[in-house]
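The structure appears right after this line, and notes come after that.
Yeah, one chain of the complex is gone here, protein chain that is, but the others are all in their spots.
Here is subunit A:
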Amino acid sequence: MARSCREASGMLRRALASRSSEAAIISTRVSLPRGSIPPSPASSSSSSSSREGRRPRFFSTTTTCAERPVDDDEWETVVGLELHVQIGAKTKLFSGAERLYGAEANANVAPFDAALPGSLPAVNARAVELAARLGFALGAHVQSRSSFDRKHYRYPDLPHGYQITQQRSPIALGGSLDVFVDEKAVGGVGGADDGSKRRTLRVERLQLEMDTGKSLKASDGATTVDLNRAGSTLVEIVTAPDLRGAEEAASAAETFQKIVRFLGVGDANMEEGSMRVDVNVSHQTRDGAVVGERCEVKNLNSFRSIARAVAHERTRQIALLERGTGVRRQTRSFDPATGATRNLRDKEALLDYMFAPEPDLPPVVIEPAALRAIKAAVPELPSEADARLTRTRGLAPKLARAIASRGPRTVACFDACADAADAWAKRNGTDAPAAADVANWVTGVLVGAVKRAGVTTRKGKGGSGGEPLRGLPESAGAARVGELLARVAASKSKGDSSIGTSPVGAGITARMAKSVLAAMVSGDSRPIPEIATELF
């Protein structure tokens, strides 16, 4: 089974520690030490092979790799991701200090963030809850008991000399997500019925860890350290090497971003560094005869950079493999200015992180009831909602995606209105409105009425905060909206247009219903036929 770089590093480190001289020479055809990426069985990627290696069309910048295209068909690019997502928005969850992007350097530093003697870490229950939420949303097994470890290394922006992480027992294991790639719109959590390709990306683990500070190069060549970020809580997500090619890598990262925002787990803003991505890239021949060593490209800060870094690695690694010199296992950085990656350190000289249990923090224990509550509160992901609406409500894929992409409140509102309309129709022996009609009413007329009435109570970007269908008055609750739509359907099918006379539909036409709905949204809670009679 393929292991991610992070998980493997400990094992490999141990394997290499005793045989470093041997490991220093890695040829392309030697069987690799434990932890390397084996040829992926049954992962023939028909989906992306035709595009492999080409510069992704959706990016306009020229890259060095684009000028030197390599033969696509023989080599397969294998990519796994490590994503770091900052949890929460306002405060650091290991120290409680404010976390504001763009603040003056070292302005938001608690004693713990600067590793002052005597300071202790804390873990906010909210951080654990959000990480568990993300875990559940990805279908992972969220552990009721996880624990913290110290990972030791020396770096100027790591004042403690160790990072608190979850090496032995992470908060969640397993899970997966579907990544879609199409020519027009990369990423998105959309459906697979419109020509886009689906790739299932396995998640190996989610772990809580402490963020570091930032090292910045000053103009005089000195390195300065900003600890504003230090002590924030990160979730690190490690995936299996299931992705094939640059496009899928970028799309997968974007999918993660959408999910994180959708769940309200964090901002996941790559420019601000609240989401950072490392890619592990290796190459293998399709027949499995050659399996190259992998390289990790660290700290990519845009989707474009992810794609460009993978593309550059493809050119570089295939050239090395074809030359027969082999790829050295390295940690590399990516320079957006040149589009090239650069070696930071050879993994042969692997660091000994001296993992040890973190004595300042007890294991995180989530009681079963709390675990169930967190799971129950996870909203349906857009991709899931999309699939369900198509399957069980019979919506056309495009319409289903339109509803799902608006967010969970829209989905819930649609579901409730459709159910209410069905129930009303059943009770009154009329024909229920078509699901597509309900969908159009909810996303069009109802949203429009709500916006005009100024009912929207919360503004914000991302997640569900920007959905208008929040705080609907009781007078425009799902039961009444459903009834209204059912009456329209009944009136239509009975051909009954005389107001108030129809015993069931009350003769409400679609045009009239718009005005009735607007009145309901504005707080009119009288029976629907009464509103209609007064208006017309």
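Keep in mind that, in the parts below, contacts are C-beta pairs under 8 Å (C-beta built on N, C-alpha and C of every residue); 3 or more make two chains touch, one makes a residue touch a chain; residues count from 1.
Definition applied: contacts and distances are computed from a predicted model.
Of "Phosphatidylinositol-glycan biosynthesis class F protein isoform X1", "Thiamine pyrophosphokinase", "glutaminyl-tRNA synthase (glutamine-hydrolyzing)" or "37S ribosomal protein MRP2, mitochondrial", only "glutaminyl-tRNA synthase (glutamine-hydrolyzing)" is the UniProt protein name of the chain excluded from the display. When the missing chain is restored to the complex, the residue among A:L216, A:A319 or A:A356 that touches it is A:A356.
Of A:G118, A:G429 or A:G454, it is A:G118 that touches the chain left out of the display. Across A:R154, A:K217, A:R323 or A:R511, the single residue that touches the chain missing here is A:R154. Where subunit A meets the chain that is not shown, the touching residues are 13-14, 17-18, 111, 114-123, 150, 152, 154, 159-162, 352, 354, 356, 359-362.
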